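With one protein chain withheld, the remaining protein chains of the complex are depicted in position.
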Amino acid sequence: MTAMNQPFLSVESLDKTFVIHGQGGMRLEVMHDLSLTLAPGECLVLAGRSGIGKSTLLKMLHGSYRVSGGRLRLHFEDGELELADLPAQAWPALRREVVGYVSQFLRVVPRVPTVEVVMEPLLARGVDPAEARPRAEALLARLNLPERLWSLPPGTFSGGEQQRVNIARGFIAEHPLLLLDEPTASLDAANRDVVVELIREAKARGTAMLGIFHDEDVRERVADRLLPLDRHMLARASAPLTDAPEMP
Amino acid sequence: MKRPQLERPGLLEARDVTRLYGPGKGCEGIDFRLHEGEVLGIVGESGSGKSTLLRTLSGMETPDAGRVIYHSSVDRGHDGAAQDGELDLYAIGEARRRALLRMEWGLVHQNPRDGLRLGVSAGANIGERLMALGERHYGQLRAAGQDWMGRVELDPGRIDDAPQHFSGGMQQRLQIARTLVTRPRLVFMDEPTGGLDVSVQARLLDMLRTLVRELGLSVVLVTHDLAVARLLADRLMVMRRGRVVEAGLTDQILDDPQHAYTQLLVSSVLTP
Partner (left out) sequence: MNGYNFAYLDEQTKRMIRRGLLKAVAIPGYQVPFGGREMPMPYGWGTGGMQLTASILGQDDVLKVIDQGADDTTNAVSIRAFFERVAGVDTTTATTEADVIQTRHRIPETPLAAGQILVFQVPIPEPLRFIEPSEEETRVMHALEEYGVMHVKLYEDIARHGHIATTYAYPVKVDGRYVADPSPIPKFDNPKLHMSDALMLFGAGREKRLYAIPPHTRVESLDFEDHPFEVQEWGESCALCGARDSFLDEVITDDQGGRMFVCSDTDYCQRRQEEVA
């Protein structure tokens, strides 16, 4: 087994349950007994019916959702890191250095110019703005965002334009683990191609990626493996599934 | 890849801090630790005790019980020797507490009028903390004033104007410059964007984020505005009736709130 095949991320028997206090303490079990491993340079695509909450897993890996049960581990050369009970104060540094996220929606301070939105993950690591700016501009150019938009805040951009800003912001810092939440949903064919290229380059760098892609064409071009989720995701609080997870 | 350094040294700690004006009025049994370079948001509705907690943390109000501990990088004792020190804020005496406020801490009031000298020029407002630390060169004070006016997007050409002629947003930016000019390690902010027009707020938020990053500030931020908390804070503490009902990573508190009150609070926010 080569070093590349050692998993960087391993997930064991992950559960997620929401308790809705406003509904009389209703328990909503949305994920049950999910396991997976992900190696550096690998792109694992989450598969399943639309609307079953595939991004729940990404949000747990990004710290936005708490883990109800199971283990989430990152494997570093000098030891592993358990994310399920990672203290809150460790997450900002982990996100800065290790776990990147391309979300469906852009959430930034209003009125900040696009190019600065894209530079921010680098600036957070202490990269000099003079170095970060050309890298941000190069990415925006590759994603065919017109140069006249770079100095404008993205708040008023179209869905597709905002998504490209988001992609540039997600890829610029070259995180070792990248979570992709439908990054191509509102893109045209040409820009989808750019995203596919970006993902392939990231693989070549050894980035481990976990993604949700609606677009079947993109999915086939980037996925090394598919992770079927239907058996583990419960959109409604129906009877929990008890069968063992099936590793792809 | 090696494990990244995730642990940062603690800077400020509340240990079972209680300050009550009456039953349920004030704050009670507060425990937390703020780390270096971290922005901690304290959110809650009015009357939740968040402002009382801020006053107690920032040395302005003695707690009824509990301790506030500050980890001073350089603790200069009376012998002048430098040492790493754990300071019990309300045991060290007023002189050292006020010296701390002057030298290592900063305070940004909700109303800039509370934090500025309205009758003296913008330059003097920015220079005051430097002068308090012993800066005695007029030219350098003026240069620092102009530099900081630029950093907070005020026209350096107005350095000799009194802030009473500034707009609310400009006054708030001046207050921030006045507070940060001495590069404090720890800054307390009480609703820094409250009372400002929405368009002015956005600009201020961006500025605060940039300054926090560039100066490596640690911040305790009190706000009732969850959108502001989302954009500025790394971690949140949710307060209700004087107690912390939930604490955690900002995104987690807002996207996956656990406590009934937090769920109510988060679901009550209007989103355009």
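A few remarks follow.
In order of appearance the chains are A and B, and numbering begins at 1 in each one.
Quick note on the criterion: contacts are C-beta pairs under 8 Å (C-beta built on N, C-alpha and C of every residue); 3 or more make two chains touch, one makes a residue touch a chain.
Treat the numbers as computed from the prediction; the structure is a model and nothing was measured.
The missing chain, though absent from the view, touches B when the full complex is examined. The omitted chain makes contact with just one of the residues B:160, B:197 or B:214: B:160. Contact with the undisplayed chain is limited, among B:98, B:165 or B:183, to B:98.
Among B:17, B:54, B:124 or B:170, only B:124 touches the chain left out of the display. Looking at subunit B, the residues touching the absent chain are 94-95, 98-99, 102, 117, 120-121, 123-124, 127-129, 131-133, 136-139, 141-142, 159-160.
FYI, only the chains that are shown with their structure count from here on.
Subunit A and subunit B have Cα centroids separated by 32 Å.
Considering their complex, residues 1-8, 33, 35, 38, 199, 202-203, 205-206, 209, 213, 230-231, 234-235, 247-249, 251-252, 255-256, 258-260, 263-264, 267 of subunit B touch subunit A. Subunit A meets subunit B in the complex at residues 18-22, 59, 62-66, 76-79, 81, 86, 88-94, 97-98, 107, 109-112, 123-124, 176.
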